[in-house]
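Every protein chain of the complex appears in place save one, which is left out.
Up next, chain A:
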Amino acid sequence: MKDPELLYLVGGVVAVLLIATLITRILIGRSGETAVLVNLRQRVNAWWWMMIVFCSSLALGKSGVFWFYGLLSFLALREFITLSPTPRGDHRTLTWVFFLILPLHYIFAGAPWYGMFLIWIPVYAFVFIPIRSALAGDTERFLERTARIQWGVLTCIYFLSYLPMLLYLPIEGYHGQNAKLLFFVVLVTQISDVMQYVFGKLFGKTKIAPKVSPSKTREGLLYGGAAATLIGTSLWWATPFTPVEAAIMSIVLVASGFFGGLVMSAVKRSLGAKDWGRGIPGHGGVLDRLDSLLFAGPIFFHIVGYYFDTSMHDSYQQPQWMYDALRLWIGS
């Protein structure tokens, strides 16, 4: 936490939360403890705790961050599998997933062994999971069961782990400052969530997918997304981006955050639940808060990696002919 810019970011969040706490107090003082306001107070209180834990992990340095996200992955997967009706035949498979695949993934990520981080889950784990389930001998709904576990592992472990992995993106002229980039991603995505919710409540008319998520409206997405983009852009000084780049990356975060939330909501509904769990008072489960980060993390990571990464690996380089063809097609 030696970086003053990081302290400004933290200070900004603390100020916003103080204002939110104050407004909640005033509203409750004025109109009593209605259900909506009690929920609001719970949510604001939970935000304080989430912010404190998140900042503490940053203060502990890289290992703190990886431990924190490892734990989050564990809790998220726990909620996911609890809601998914996995039968007896999956018990041993899931034991391997929770106690070996998950910790090893975070060990590879934190090491950092970038190549292994990339393929450990999509190649090795995804080959292992159906093998272990097949050995258990239960063929009932085999494909569905395999897909279910793989989806949980992909989102809760693999996608989520891209957030701490941002600490290892070697960006020219930004060495040792990556904590701010992680802060930026989490902040913009979560603020986008909150803004979409608030603007949706205020102006929401057109529901985007009422069956999947009744609270997601076109107006909420547009106004809330615009507000989050503005905030994201105004934080360009903390990122390796120019203001224009910060705006573009904020839009990327808003969009991928929105769709992450939408898809996870659809998954949740298909499992017949309203909330993922009851771990965070006022919010639901851990996954209810993380859902928008699941898609945002990996997409942000790889876009930034493509444009800025110079030394971690060469795989981002496209072949010359493809590059030329693209330029020709775009016409520049």
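The rule is simple: a contact is a pair of C-beta atoms (placed from the backbone, for glycine too) under 8 Å apart; a residue touches a chain by one contact, two chains touch by 3 or more; residues count from 1.
By our rule, contacts and distances are computed from a predicted model.
Novice: Assign the chain not included in the display its UniProt protein name, restricting the answer to "Putative aconitase subunit 1", "NADP-reducing hydrogenase, subunit B", "1-acyl-sn-glycerol-3-phosphate acyltransferase" or "SufE family protein".
Specialist: "1-acyl-sn-glycerol-3-phosphate acyltransferase"
Novice: Quick one: which of A:G61, A:P87, A:P170 or A:P281 touches the chain that's been left out?
Specialist: A:P87
Novice: Looking beyond the chains shown, say which of A:G173, A:G272 or A:G331 touches the absent one.
Specialist: Here the residue in touch with the unshown chain is A:G272.
Novice: Which listed residue, A:S63, A:T95 or A:T242, touches the chain dropped from view?
Specialist: Within the whole complex, the residue contacting the unshown chain is A:T95.
Novice: Name, in rising order, the residues on chain A that touch the hidden chain in the full complex.
Specialist: 74, 78-79, 81-83, 85-88, 91-92, 94-95, 98-99, 140-141, 270-272, 277
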